[in-house]
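As structure tokens, the structure follows; a few thoughts come after it.
A single protein chain has been omitted from the complex, and every remaining protein chain is retained in its original position.
Should a chain be cited, it is by its letter among A and B, assigned in written order, with residues numbered from 1 in that chain.
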Amino acid sequence: MGPGFSFPRPRRRRRRGSYCLGMIEAHGLTKVYGDTKAVDGLDFQVKPGRVTGFLGPNGAGKSTTMRMILGLDLPTSGAVTVNGQGYRGKVWPLREVGALLDARAVHPGRSAYNHLHSLAAANGIARARVDEVLDEVGLTSVAGKRVGGFSLGMSQRLGIAGALLGDPEILMFDEPVNGLDPDGILWIRTLMRSLAEDGRTVLVSSHLMSEMALTADHLLIIGRGRLLADTSLADLIGRHSAERVDVRAADAPRLAGDLRAQGAGVSVEPDGTLQVTGMGAVRIGEVAAARGHVLHQLRDVTASLEEAYFRLTDDSVTYRAPAPGTTEFAGPSPVTAASAPSAGPRAASRISEARA
Amino acid sequence: MSTINPSRRARAVLASEWIKLRSLRSMRASLAVTAVFSVALAVLVCSNWAASWSGLSAAQRAQFDPTDTSLNNLQVVAVFFAALGALMVTNEYGNGLIRSTFAATPQRGRVLAAKAVLFGVGCLIAATVITVAAFAAGQSVLGSRAPHAGLGDPGVLGHVMGGALYLTLAGLFGLFLGAVARGTAVTVSALFGVFLVLPILVNSLPKDALWRHTVPYLPSNLGVGLWHTHGQFFVGPWQAAAWLAGYVAVIAVVSTVLLRGRDT
Partner (left out) sequence: MTAAGLRLRATAGSEWIKFRSVRSVPAALLATAVVVVVGGLLVTAGFRSGWSTMTASERATFDPTFQSLHGVELAQLFVGALGVLTVTGEYTSGLIRTTFAATPQRAQVLAVKGLILGGVVWVLCTVASFAAFFAGQVVLTAPARHASLGDPGVLRAVFGGGVYLLLIGLFGCGVGALLRRTAAALAALFGIVLVLPIAVALVPGVLGARLNEYLPSTAGMEFWTVVRTGGDALGAWPGLAVFALYVVATGVAALLLLRRRDV
């Protein structure tokens, strides 16, 4: 598929048949491999009408949990139900739950059409639906081609098509934007939001912080197999990240002293920027003007999901790379209201798009 | 840009293939299983002969050859070696590692040669150990009750080494066939067909002129020529070795040509 290809806009779908409450519930879900607890006593509910983001460091147990929801792995203890029933007891599961776990899990010699056709047939889904779904993800032109020749983006879209086949109430996506170009990322984000607005249950597992911030309404954060947070996005950001104002001035040290004297918390960045907490931009401007400072920059920095996430999962990261420029493994310094993390990727952390 | 010394490059490829080979647990496990199987089979066969020796007729006793009897298992062990050789290549195709390998070393012929050299040397050592062990175990079981042979006896060492050579060449044949076919299932099936089933099919046919000019040149029958003491219909040892080496060379050339021309 070349560039310049556009995705069809996702349509609002009429829900067929009776509306059934699409809920995933886990009680004490535990999975032990040998002596490692991959998943440790998870209790959560994934509710309809919103996008629930499944966040966590690598190895935290997200994929294992998703596999247990789908009845692929047996829990060591505890249970998880979908619509009040264990997955393995369902007769037509694809009509209730659609999942994308691994885009590459296809037979390379089969055509896209036949792959979806075999999936549809397994749950008594009409053949016409295969064409519909291929059209929705934009793969109609390559329906007859071998899946082995697909790019990663095309395989992702095929996987999404498979998840949509049964027009299910519940959708689960594991890293859906992996391999998609910007067009595709926008498309899947819109798709997920529209599915949630339809009243469906959407569970997304992703590492892409910025995408998660734009897509998810509710978050389940796990680390080392344990549930760290089960909260709405807004609450999480509010509780765990620092609101601050970045100030640049001609005489930064003196301004810092003046602001501290007024009760603000000030930390000085290496490049001279003052990060001020506990005082609004308006007040800072007034103080600066009163003391005769020349300001070069006065900027509100609103909180980001990434910041909140790092603070929350700080001690749960199993596999951590050393910060660039350091030679030893180092985590972020202890977080206080007055300082920002001094290590770790900060590229997108300062600006987050305002959510409506 | 400085040119890299070709011998340094060769050493680099060899080193990388060696690391890959020795870190493969399944390869070692398979080799261990093969060794155990070979020795066990030799012991089983020889112990049965020893146990039933007293009941045998004079004609049967005259036909008995201790060396042959403890090396008989080579017919079967050769397929294992061939399959191991095939896996060295087809495994990489199967898990996609072949792309990194060819990205690291674009001279694909070199990669294949390095694999072949390493596997061949390793095979020769392993095969020698296995053949000697099986032979010795079998002979010690034959020990008191039936005639047995020792490594020092005339011609015996030649037969034992011939067996080891057969196993090595079978392994290399498998390796190059794996590079041609690239799929595990296809290659392993083909190897079992060529080394085990084809001989079953044609060996017991009446031995007319056509038979005598074709059947003894099957790889497995050439192998028999290498380790068998009385090869009435089989090719003599030196000829057999030459023919087998020839087969391996042909398939090596074919696989190298194909490897260069194809996508991965």
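Here, contacts are C-beta pairs under 8 Å (C-beta built on N, C-alpha and C of every residue); 3 or more make two chains touch, one makes a residue touch a chain.
Bear in mind that the values here come from a model prediction, so they are computed numbers and not experimental data.
Per the touch definition above, the residue from A:Leu21, A:Leu72 or A:Ala250 contacting the chain not shown is A:Leu72.
Across B:Val13, B:Val39, B:Val79 or B:Val156, the residue that sits in touch with the chain not pictured is B:Val79. From the set A:Ala122, A:Ala234 or A:Ala290, the residue in touch with the chain omitted from the display is A:Ala122, counting the whole complex. Contact with the chain not shown here comes from a single listed residue; of B:Ser52, B:Ser100 or B:Ser140, that residue is B:Ser52. Residues 41, 44-45, 48-49, 52, 72-73, 75-76, 79, 83, 87, 91, 94, 184-186, 188-189, 192-193, 196-198, 200-202, 205-208, 210-211 of chain B touch the missing chain (whole complex, contact as defined above). Counting over the whole complex, chain A has residues 67, 70-74, 87-94, 97, 99, 101-102, 104-111, 114-115, 117-119, 121-124, 162 touching the chain that is not drawn.
Throughout what follows, only the chains that are shown with their structure count from here on.
If you average the Cα atoms of chain A and of chain B, the two centres end up 54 Å apart.
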